[in-house]
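First comes the structure, then the notes that go with it.
Only a part of the assembly is drawn; its chains keep their places, and the rest are absent.
For reference, chains read A, B and C in written order, and residue numbers begin at 1 within each chain.
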Amino acid sequence: QTKQVIGVSIPAADHGWTAGVVYHAGVAKTQLEKMYPNAQIIVKTAKDANEQANQIQDLYTINKISALVILPQESAPLTRPIAALKAKGVFITVVDRGLTDPKAQDAYVAGDNPGFGNVAGRYISKALGAAGGNVVILRGLPTVIDNQRNDAFNAAIKSNAKIKVLDAKFGNWNRDDAFKVMQDYLTRFPKIDAVWASDDDMAAGVLKAIQQAKRSDIRLVLGGAGMKEMVQRLIKGDALITANVTYPPSMIADAMRLTVAHVAGGKPIAASTIIPSVLITKANAAQYYFPNSPF
Amino acid sequence: MQRLPVTGSSVAEATELIGFQNIYKAFGAVEVLRDLSFGVRHGEIHALLGENGAGKSTLMKILGGYHAPSSGQVLLEGREVHFRSSRDAEQAGIVLIHQEFNLAEDLTVAQNIYLGHEPGGALIDDRAMLRGAREVLARLKVDLDPARRVRDLSVPQKQLVEIAKALSRQAQILIMDEPTATLTLRETDALLDLMGRLKSDGVTILYISHKLGEVKRVADRVTVLRDGRYIATDDAANLTQDQMATLMVGRELEEMFPEQAVPASDLLLEVEQLSVPGWAQRVSFGVRRGEVLGFAGLVGSGRTESFEGLVGLRRHTVTSVRVAGRPVRIRSPQDAARVGLTYLSEDRKGKGLLVDFPLAQNLTLTTLDLYAHPLLDPAAEHRAMVRAARDSNIRAGRLDVTAGSLSGGNQQKLALARILEADPRVIVLDEPTRGVDVGAKREIYHLIHQLAQAGKAVVVISSELNELLGLCHRLLVMHEGQLVGDLSGEQLNEQEVILYVTGLKSQCPAGVSVRPGAAGASG
Amino acid sequence: MSVSDTPLTPPARHSLLARVAALGPLLGLLTLMVVATLLNSDFLSFSNLTNILTRAAFTGIIAVGMTFVIISGGIDLSVGSMAALIAGSMILIMNALVPHLGNGWSTIVVGMVCALVIGGLAGLFHGVIITRGRIEPFIVTLGTLGIFRAVLTYLSQGGSISLDQDVGDHYGPVYYGSLLGVPVPILVFTLVALLGGVILNRTRYGRYVQAIGSNEQVARYAAINVIGVKIATYVLLGLCVGVATLLYVPRLGSASPSTGLLWELEAIAAVIIGGTALKGGHGRIWGTVVGAVLLVTIENVLNLTNIISVYLNAAVQGVVIILVAFFQRGNRR
């Protein structure tokens, strides 16, 4: 059997979650190359959509890949470049961020962004109970996935009429910015019951701001994506962190596994694999704890 | 000439403080100084004369520690010295006043004067600095606030700061490279007096100037260079100004000022009620075709600002401007250029030339449209430069160097050549012979008259009274922003003009301007 | 201070050494290409080389305009945001035109014209505020950097703006097509660079730009319309951004808040690596072109090989940039 080159193109590690993606991709590469001696896997990271488009071009031109697993930095701008590769016969597996034209891909492995928002929204409305309360939101960066999550969250939280969303501002998936936004929320709103930080990196910043302001009105901070420090706090029984919502960076490894099995092992692959977002609570936390991952 | 004793022997006399021995200096392939030897005595004022580009500044920079000679020795009290920096030279008591300003424009006067020598301990003693600066300025009889930023000063004021800076260093040997080039009567007088006092304090002064009258007045001895070679040294008392000029140029100079032709009667430029806020009020005058009109005045009298206003470089108001009888509105230098009015700035380095640009590109800057069809033709620009170098006698080692590497006088000639390229109808020259040697001065004077005869109107702003008197048909005098005199004919003599210049005499009550047409009547 | 430091103008400019140093960026690029070929012989393949040049076209075209701005003594930090805004507006306009003009060339041409007009207007705005308003260009364009991108984010409501699929199919050849085997973006880049070179070195305007950067006062006294020339440099840059964007849109078919992120840094770096002084006064277009290609080549080489940790890509880029600058340092004044 001829050597199959599989390209993996993912965003550069610029915050916790993407760091997890890079980590899991690296781990999967080692495992899979051992499992399939006829497969060579090349992992590339890109800092933006433009660089990623360049990168997959290079993977095709120079490395002569036969399959590509890609977690697009952004959906729309990468649709065309990916379609161009598919037209040249490369097997395409898209991860997490759906392309604007699904015809450009062969397989799709994704987390569930609306589900992520939905699970979070339902948890908060339940946790605040019948009395309801005030909620502030920290959004990520202005992108399609952030819009999807935010819309689903808002829809879900409507189920509890007593809940009032005070404001939603961008924390840029960044601890620092989340810290500042939260500081200002605390100045502005005398009573906040729950914070949807929508990401564990941001939740870390939010917690520090609350700690500094010595505010006791906040009952709950909900992050997301299952960062190991947060899961650990959950296991320890932190007062504010009572739950988390998965959006596992390890989905890249799943996608790689499926793709390599397909092109190097001839196994069939489903057109679409959705990895659902689930609620982590103290009860099931242990199984989502990866101490070796950077995330 | 043959009676001049040539003392440039290679053995320095015992009484000599400074000895130059067989100095050579080359910049790349360009030889600037060749086998120069002469001595300077203790406590004398020793003038250094020579044409533009003769190598005077270069030699002084060698003495001041800014350049090293390519070969040859500099002796100080008979001992050979090797200065590796100006700081070394300063430690030996030698301080140089640069021909081109070396001031940090963002710093204040006092900060510049003390740059590198700030008084005080860990913290600078600002008060001592201001006090000290005020003292040196007072010695120069300059009334200048030492807390002002140099950027806001005029050219002459900057020159005075440059001098004050050197004075504050308590030099034993003071090198002055054309310190009076930008100064008017009064500051020049004060400076020459001060030089006398310094001399009696035992300071040795090396003095470069193209103003031979001054040389005659203060110098003890004179050394002449030509083309980087030593020519002669003699007591100043033994030489007339004409002899000095002859030595410099190497041949007899004819009459400095050309015959004046009679101007036509029609006015090429008429200006009514020109005011530049803060600098000049209601200045009105006219210039005839073929006329050379002089503007005299002290520093700060507003001549420069008036004309900068007129050509649209400053905010100004004016009742009317006519060029060749047609009313024009001038809001920018481009407007002025369009109607054939050009202005040569007195600030050569700051406003005149692009020192980092090649000569040709400086020459053609205002007249680029002549070389664009529609693409620029560098070959044509080069040809123009060759022509201009010949016509204006610009001496450069090669023509592809940058303007900044020309000697001061040659830069001035280049700046002048540029504004003539535009073939203007009315030419305003602000200090056109600043830093120019006698030979070249004469050429410029003749050029001015050729321009006048060719039917142009020429306005000359100058701080050299002799120049104005010899050159101009008519002289307007400004004092404190106002025209106070319109002198011609008999009135064109030094005593009379000085009375007006210093404000002791005025033709009209302050605020009432001289009518342009009234020239004849008052004369 | 040693004596040898002091000459007023370095006579060395004319020496052989200086001539070689002036070629610094080119030598850097060649060295890099040799290394790349040794690492992976496919580097020199025709398709890889055209890939590199095509990619260099975007920031390259912008960098040509930036060269003028920098030579004149200015700077423009907003070009990346401007590109994003132009891309977004252009797509919205074209999408809106489809019902009226169809999804063919008439729509696309109108879109392209709009790209140029928006770029030109943005440049005009910069130029006027900077010259008439007398505000540091750094500040003005730092401000518009935020403004342009924010407006795009608002237009896209945080998501992305996608071009109508059919229009995109017609528009595609502008990026993906080629003429005589040369991809269109490379042709346009070449054209822009040649034109830029001619304008800078062979026209009055170019000379004035250099003169103003060298000494603004002198230029003013020499009856040069300083304000007009300066404004024109920003307009020119705006137009270049417009051209780059109208080549870029068919490639990715969309615009989002992250479009054109950090292009300003890349464009400015290309200019400076190419040997133009950040303080203005003199510079050269070919240097800028080499600079732009060099930056893309570094990225390409990193994609071609696997020898260092992915985390260290940026470090390699940094080291190469410094090394290239070191090669050409003899040329600095």
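FYI, a contact is a pair of C-beta atoms (placed from the backbone, for glycine too) under 8 Å apart; a residue touches a chain by one contact, two chains touch by 3 or more.
Since we're looking at a predicted model, the values are computed, not measured.
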How many of each chain type make up the complete complex? A x1, B x1, C x2
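Quick note on the criterion: only the chains that are shown with their structure count from here on.
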Can you work out the whole-Å distance between the CA centroids of chain A and chain B? 73
Here the gap between chain A and chain C, centre to centre from mean Cα coordinates and rounded to Å, is 34
Note: chain C sits from chain B at a C-alpha centroid distance in Å of 45
Under the stated contact criterion, what part of chain B meets chain C in this complex? 27-28, 30, 65-68, 83-87, 313, 332-334, 336-337, 342-343, 345, 350-357, 361, 365-366, 368-369, 372, 374-376, 400-402, 404-405, 418
Can you tell me which positions in chain A touch chain C when the two form their complex? 12-13, 22, 42-45, 47-51, 53-55, 57-59, 61-63, 73-81, 84, 100-101, 141-144, 146-147
What residues on chain C touch chain B, complex-wise? 1-4, 6-9, 11, 14, 198, 201-204, 207-208, 210-211, 214-215, 217-225, 281-282, 333
